[in-house]
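Here the complex is missing a single protein chain, while all its other protein chains stay put.
The block that comes next holds chain A.
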Amino acid sequence: MEPMDIVGKSKEDASLPKATMTKIIKEMLPPDVRVARDAQDLLIECCVEFINLISSESNEVCNRVEKRTIAPEHVLKALEVLGFGEYIEEVYAAYEQHKIETMQDSLKGGKWSNGAEMTEEEAVAEQQRMFAEARARMNGGAVAPKQPDAEPSLES
């Protein structure tokens, strides 16, 4: 069933901001290269379609492990299943980085009144630890640790 085929569900409603997308696109190219406007538009549409694709698959993954909320692990699994496994390491690193930055913010705001530098060093050490943990997890293939059931058509 293709959600896109359902009448009345306009997929034009939510798109990605053109300026941000243009920036990402231009950063990939030499400075003197121009990008035709219709090419830019098409790239943006492709990205939205990519989100749709990964979302659907993440939803499936989430269902299979019988959870109610789509979590980052489900998204990572979806990426792998759909052939975007190459992205996983960088995506996961960005996610971990975000967690550290969030942790730093809450630390700075709270009890560490004089420890700004110490916090950063500790955060870096923590980051290394988390990366090591993450690698161990990923290498153990532990994205979906419990095999829930005997569904024959789990994934190809």
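Going forward, contacts are C-beta pairs under 8 Å (C-beta built on N, C-alpha and C of every residue); 3 or more make two chains touch, one makes a residue touch a chain; residues count from 1.
Just so we're on the same page, contacts and distances are computed from a predicted model.
Chemist: According to UniProt, what is the chain that's been left out of this complex called? Choose from "Tubulin epsilon and delta complex 1", "Nuclear transcription factor Y subunit C-2-like", "Histidine-containing phosphotransfer protein" or "Two-component response regulator ARR22".
Modeler: Its record in UniProt gives the absent chain the protein name "Nuclear transcription factor Y subunit C-2-like".
Chemist: Considering the complete complex, identify which of A:V91, A:L107 or A:M130 is in touch with the unshown chain.
Modeler: Of the candidates A:V91, A:L107 or A:M130, A:V91 is in touch with the missing chain.
Chemist: Where does chain A touch the missing chain, residue by residue?
Modeler: So the residues of chain A touching the unseen chain are 3, 6, 9, 11, 13-17, 20-21, 23-25, 27-30, 32-36, 38-39, 42-43, 45-56, 58-59, 62-63, 67-72, 74-76, 79, 82-84, 86-87, 89-95, 97-98.
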